[in-house]
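All protein chains but one are shown at their positions in the complex.
Our next item is chain A:
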Amino acid sequence: MSRFFRGGSDSETDDDEIISSNEEEMSDDDHISDESTDDETTPKPTTGAAAKSRFLKDAVSDSEESDIDEKVEVKSAKDKKLDALELSVKTIENAKKINDWVAIQNEFEKLNKIVSKSFGTIGIPRIYIKTIASLEDFLNEALQKEKEAKKKMNSTQAKALNSMKNKTKKIVRQFEDEIEKWRQNPVDTEEEIEDDGIEKPLPIKKDKLSYPAEDLDDEGFEQVGKGNKLIEYTSDNLFKKLREILEARGKKNTDRLEQIKILQKLLGVAATSYQQIRVLLALIPAQFDYNPSMSNYMNVDMWKSTQKEINQLLTIMDTNPNFIIHDHVEEEEEEDKEPVIEPGQTFGIRGSIVSFIDRLDDEFTKSLQNIDPHTTDYVDRLKDETELYATIVRGQIYFEKNDLNESTSRVVMRRLEHLYYKPDQVIQTVENTVAQSFPSGLTSSITPPTITQDSSDLIHALCVYLYKKGESLLRTRAMLCHIYHHALHNRFYIARDMLLMSHLQDNIQLSDVGTQILHNRTMVQVGLCAFREGMIKEAQSCLQEICGTGRVKELLAQGLQLQKYSQLPPEQEKLDRQRQLPFHMHINLELLECAYLTCSMLLEIPAMAAAGSNPEARKKVISKPFRRMLDYNERQVFSGPPENTRDHIMGAAKALAAGEWQKCQELIGAIKIWNLMPETQKIKEMLNRKIQEEGLRTYLFTYSSFYTTLGLEQLSTMFSLPLNTVTSIVSKMIWSEELAASLDQINNVVVLHRVEHTKVQQLALMFAEKAAAFVEANERTMEQKQAVGQNQRDQQRQKGICAFT
């Protein structure tokens, strides 16, 4: 065929081109709908075609992959399509021979697409009809065989065969007439085919109308059914249609978009609220189902419409208290009738609003995970949160009213998860907007409007509800959120007490990953809170757990850590990706590291100085990462001026160790990331003060062996600390026997008694210690032996007794 065209189509090219350029627009239109409809069935070819059409838009139009190999030759669009067609047909023939149904299915789909796209250009080619007819025959044959010989085909093949069966049936029905015609006269020449294509434009147009709805544009919505009849949607046949749709749901070749459209239409005609509820209960899940893949997120527009529909559903439910939706209702046989409700009675409808809200929230999170956080898209998307929050609150009120306890706790948890990480003002604003958007009289008993005025009260009320009613997982999560919130608002003691009293840390390892992430976040937040409050030691110990591992990102679910050696299995990676927190919930990692290292510095440097040259004491490490960094920093031959946060802290640590507290303060103060903390100035002052104190301690540890006396006054001026603070610090060191010294009240000096041991003395001490350890080890071994010996002896004795008897 192609040869024929190539030779003879010269005269027609002009015409064709005109047609094809006209067609271009149409096919473009088709393209859009095609893409969306075909997404789920054959993702691969579509993306290929889409990609290509983007690049080769006008030049080659909708050519398929198959003609990549062909020489670059100027051909009309029609020619190309016919070529592609022929190629597909050939492939099908080949595949038939080897019974490869997967290949057949693929090719067949390709074929269908080419035909559907190029109605105007080539009409319905004879060859296509022929293929269909022969395929049908072959299929029937194959099915017959399959029945006879069981388990001959593998599962993918069988699946392909099945779907082919369905598809062919559909197509055959479409082209019934043509196939009939072809069957009557199968030996048509190819010329006639061409004639068919060009000379009969009218029937083609008719065909186009009868072509399934996929390609029909929305306007008019005159649905054409099997027998070319118009289908009308009225409230009378609503239930019937609804049932049809529900039955088709989840089947492989149901067109989801189509269903959604029908359902929306149905919603438009629904006359009673019962009908509306039923349609909505079908429509909302249909929209959620639209996107079958777990990793993709729901289209934003569709999300919004779904959200509106859930709101609508809640409004209907509020105005019609006779209906209750919950999932314990038995499936009724006669659902198609309008229920007769006696006043005062309630009528249960099967469904679950809470799962809609859950899903809506999940989809929102998913979309945030997938949108680049540095674009305006992200911000725009984030604005929808308020509405989502309103829906959640709305749901909560509804569940409360109807005493659906389980749903209430789930939805309260959702609400809490939207609130806990936010500062007061934000919560306030959101609450106010939400409260205004509700009709008056809609109030919740868990969170009455008086409570929502204060964010802490609100969180408290929500958490208390969950403590009382929720199951254990929800309780744990609520507790963690509560602690997080306290920590965020600088209530360290309350947060710490709650953390300790709940004994969460004992068994957090056993809970699911999501909860563990929340726990990590909480720990970090508590640590930061302690830092802001100036409790360096507490802050360090809280942060140690997370920051000391070097896997901060992973532990907080704020990005995947690239691991050099271990390759994660793809499923694992996919799961990890799904757990990532959206950007707006992140805790700033640089700030976290900065706080952690600063704490470590303030604790580690004096400890190192106190250890002095004593090798045993030097081994006690407070913060490993800090030590490592410091070692690395010290090993460098030349260190330039500090550039990043770490450099600053390392420089500061060195200065502190050398007693240059002013330089240390300067370097710490120069870190820019502090600006992210609230009340930066206060924190810097706190740090300065701590640096002075720790500087004094370090100084005393390092240089005490070189002095016999040190003036308190002098120390006070040296570190610009008030005299009584110096006295207090020195006293404390003396009392805890960190410093061998005493105070002389008359002369106001510190008298140092510390004597550096000579090498021999040091060795003697060490030797004595080792000897003691040796004896102890001996004793322990003896004890063990004795215990074992006792057992053996007992056994022996028993044996002896046995022997006697």
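Methods note: contacts are C-beta pairs under 8 Å (C-beta built on N, C-alpha and C of every residue); 3 or more make two chains touch, one makes a residue touch a chain; residues count from 1.
The criterion applied here is as follows: contacts and distances are computed from a predicted model.
Protein name for the hidden chain, per its UniProt entry and selected from "Glutamyl-tRNA(Gln) amidotransferase subunit A, mitochondrial", "Eukaryotic translation initiation factor 3 subunit E", "Large ribosomal subunit protein mL43" or "Ubiquinol-cytochrome c chaperone domain-containing protein": "Eukaryotic translation initiation factor 3 subunit E".
Contact with the omitted chain, checked across A:T450, A:Q681 or A:Q745, is made by A:Q745. Only one of A:E176, A:E573, A:E634 or A:E769 touches the absent chain when the whole complex is considered: A:E769. As for the chain not pictured, it touches chain A at residues 493, 501, 724, 727-728, 731-732, 734-735, 740, 742-747, 751, 753, 757, 761, 764-765, 768-769, 771-772, 775, 778-779, 782, 786, 789, 793, 796, 800, 803-804.
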